[in-house]
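In what follows, a single structure is set out as structure tokens and then discussed.
With one protein chain withheld, the remaining protein chains of the complex are depicted in position.
And now, chain A:
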Amino acid sequence: MADLETFRSETRDWLEANCPPEMRAPVRDERDVYWGGRNASFKNDAQKAWFEACRDKGYTVPAWPKEYGGAGLSPAEAKVLREEMGAIGARPPLSSFGIWMLGPALLKFGTEEQKVHYLGQIARGEIRWCQGYSEPGSGSDLVSLQTFGEDAGDHWVVNGQKVWTSYADQADWIFCLVRTDKSDKYQGITFMLFDMESDGISTKPILLISGNSPFCETFFDDVKVPKGQFVGEVNRGWDVAKYLLGHEREMISGADGGDRTSAIGAAMARHSNEHAGELDPLLRAELAMFDVDALAYACMGEKFLDEIKVGKAHPAQPNTMKYAGTELNKRRHELMMATGGSRSLEWDSKDTDGGTPARSWLRTKANSIEGGTSEIMLNVISKRILELPGA
């Protein structure tokens, strides 16, 4: 315990010295996020300084072992770091599908060589990854995917199409589910890693209702993928895929384990009073009930992470977090729109920083779709946790 307290005060000092004031403000949206990668550029000096300080300390991936670019923190220390960063409102230094999704899968299924090579690059923000799971005919029913990798000796030749590939046009590499055996639905998928600059890959952006275009259709036309570039075993990529989805769901659910015991309705109420006039009592009641749900949900996030550490959590519990967390986040943004009144409708004004409330509101609708829909979460909970019968 004393050690943890020392760690806490050292962390506090380090953050004080290294986290620039500009990086202690809430992330407005994707404009404020640093994703790393070959073509990355920093929005400003503060973002660069903050990223580099964290990278050098291993704080882009604090809980990963040191030899793979992390800081080797214990779960308790990682929690302290999260809490201390939360206390000053520090932005994440690096956002990355490599950190949230591929990294954990590599830590579990990768070879030593893959770990040293890829994890280090992820930790240092050198390679930006995208996720090639969904296909036009395979969304919720992911295992029906058709993109095919044909054995050509020392490489596969991949043909097919992916869809909803977030940031495919900006990513350097893709982790991808490819069918390598047509005779077995589950045991005929291989989890491949390959360079987006390979010949035969093209991407086409898809515009979202938020007016932004963070994702693409991705086409593979006779793409050569060297045989060594797979994770786990050939034809057993579904195991890796499922494991990774668990992490993706946790990430989307926003379970950060922080001790969130403050209501957020107060900020929305203030906002309403400033811009839309005095808060009406029914809206106040909705905010209050939202706070009840949000504060209680934060407790579940904390409990879940505490239980994971000691192996007490049900393995399907991330589905509960994802379901409840994303539905709650949508409700939160509905309320933010309502408290903002007509001001929150503005799509391009300086006042709203380019329509941030409206665009964020629209973006959150994807929370209960991406990474598996709410309906799929409920299916998993009823089958794996409640053990209800049926297909």
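Annotations for the structure displayed:
Heads up, the rule we're going with is that a residue touches a chain if its C-beta (ideal position, glycine included) is under 8 Å from a C-beta of that chain, and two chains touch if they have at least 3 such contacts; residues count from 1.
Throughout what follows, contacts and distances are computed from a predicted model.
Look at the chain that isn't drawn here: its UniProt entry, checked against "Very long-chain specific acyl-CoA dehydrogenase, mitochondrial", "FAD-dependent oxidoreductase", "BsuBI/PstI family type II restriction endonuclease" or "histidine kinase", names it "Very long-chain specific acyl-CoA dehydrogenase, mitochondrial". Touch with the chain that is not drawn comes from one residue among A:53, A:158, A:324 or A:358, which is A:324. Among A:77, A:172, A:248 or A:291, only A:291 touches the chain left out of the display.
Touch with the chain that is not drawn comes from one residue among A:4, A:87, A:152 or A:378, which is A:378. Interface note for the absent chain: among A:185, A:204, A:242 or A:270, the touching residue is A:270. Against the chain not shown here, chain A presents residues 261-263, 265-266, 269-270, 279, 284-285, 287-289, 291-293, 295-297, 299-300, 302-304, 306-307, 309-310, 312, 317, 320, 323-324, 375, 377-379, 381-383, 385-390.
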